[in-house]
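Below you will find the structure I want to go over with you.
The complex appears here without one of its protein chains, the remainder shown in place.
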């Protein structure tokens, strides 16, 4: 990475205040800026860094600029946050994508590999798997029989995708995530638990991102599904036959038990647990660490274990914290009551 | 998969109503049936699908059959759920098992490999490891020094089994699970924490299944043990020197801290935490998300964090939800009491 202030200004249609030849070789958060680095200031509460940041170049929202000269070179734009995002996206695209099949990968003769695909060393592609154009499969990935992966996906090192699972276009699967492992289903008998075969698959629609170290189990029969545009963080458990809709955001270490259905545009907090066989509507918010054990209607916000309405939980929790005081008040009332009786 | 209705009927001793030549090529849940697919109806509440399912063939409990003709071909049996299980097991067996050592695996000269073993590409088998007859080790597995794996096991892609761990017969270890990593043991000193060597191992008895992305740590000295027939879901933490008995079921994302002992036939819910150095009896139920910080006797059911008796927790939680109302009642009592005093 090596750009001048004027090159950067040209990408985002900005106006330069200061040295247009100022050279940047990296990016810093503004509060820990470094010489030779670029950062941005988009909010009033960070405006004081205009005078103190060590960054050589700062992209700044024009409304925050009050002087004609600063130590750093300033690139003035309408919305510094937006411009910085555009720049970072441009930068990432410039990095280019890997292409080609690396030595040491193992690809079955019957697998169908698209155009401009990257397959890293020690990756294993089983029979009749299909990998779409422009998809990047990093080293040490396992792809089972008959798996279909769409176009322009990125499958990170160590991901495992089991037999007959289907992944749409533009999906990202991070390292060591397991898609299509057996669901957890056993028949109890007097001698022990007998495994119920898990013969379904997992279907992941377009534009889904799944973090690292997740477990998304295959359905017993039918499919476990993750809808278009849903984003899943790290270390998350999705059990067999779960159906997740579109554009959900699920934070790290959440777990969803078997056969539960989740609508669209929900926000599920970190370490949330959701029991099996219930229905979460649309635009629901589930606070971190909640334990949801019954269905939730559209647009509700819930909290607690078991989860109840967010406001109710907070109100009750205020009193919970105050229980020693409440019990004292009851003691007093009882004492008064006795006094009255004794009189 | 391609079978006629009459072939399927013969496997499960069923009676055909309709077209015996009806061909099936897949399996669906009855509520989302597809033409050319097989499903089953075992419960009254699903009986309406007899008339509406798109499945070409339905296995149905005889008690639910009320007509002489249906759109789908019906296979009438005593218990449709049981018959369907038998069929799915048969089907899975028909898939066959892989055999042979794939190119690109790395197997130490001193390792002992049984008969009819499968070892996938990029799997690493260290010195003096033993792998029993009929065991399938998928690609990209790591097997440490002196590890012993029994007969007819399945070790999925990316599992790691560290030095001197022992696995019984008929075990299944899913992808990216780590068995025998160092326990978390440190000696605090003024300068920092000093690692305590973890020199024990993990012993897993027969018929155990362990899900994906689990961490089962080796003992400091002695063994971390998992008893016969115990089933462990995904993303579970078992710390050093934990002893787990037979036929337990442990749901996803549960964690058990060091040196705790767990008996037989317990049910441990998802996201449960159990502290170290305690004893869980037999036939105990621990509700999801509970935090167990003291020993639990046989046949108890516990809930909450810290966990208490299940019924007590629920009773208290009802009042917790009602605390704002309870506090209002106390306010009223105090006001009345003041009124009385003022009188």
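Order of writing sets the labels: A and B. Residues in every chain begin at 1.
Heads up, the rule we're going with is that a residue touches a chain if its C-beta (ideal position, glycine included) is under 8 Å from a C-beta of that chain, and two chains touch if they have at least 3 such contacts.
The shown structure was predicted, so the numbers you read here are calculated from the model rather than taken from an experiment.
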Problem set entry | Residue touching the undisplayed chain, where the options are A:19, A:79, A:102 or A:300 | A:102
Problem set entry | Of A:85, A:127 or A:311, the one touching the omitted chain in the full complex | A:85
Problem set entry | Contact partner of the left-out chain, one of B:46, B:122, B:138 or B:265 | B:122
Problem set entry | Among A:140, A:198 or A:220, residue touching the chain not depicted | A:140
Seminar exercise, completed: Interface residues of chain B toward the undisplayed chain are 104, 106, 122, 124, 140, 142, 158, 160, 162, 176, 178, 181-182, 184, 186-187, 191-193, 195-197, 199-200, 213-215, 217, 219, 221-222, 235, 237, 239, 241, 253, 255, 257, 271, 273, 275, 289, 291, 293, 305-306, 308, 312, 315-316, 319-320, 326, 329-330, 333, 336-337, 340
Seminar exercise, completed: Residues on chain A facing the left-out chain by the touch rule are 27-29, 32, 39, 85, 88-89, 91-92, 102-104, 120-122, 138-140, 156-158, 172, 174-176, 207, 209, 211-213, 228-229, 231, 233-235, 246-247, 249, 251-253, 270-271, 288-289, 305, 317, 320-324, 326-327, 330, 333-334, 337, 340-341
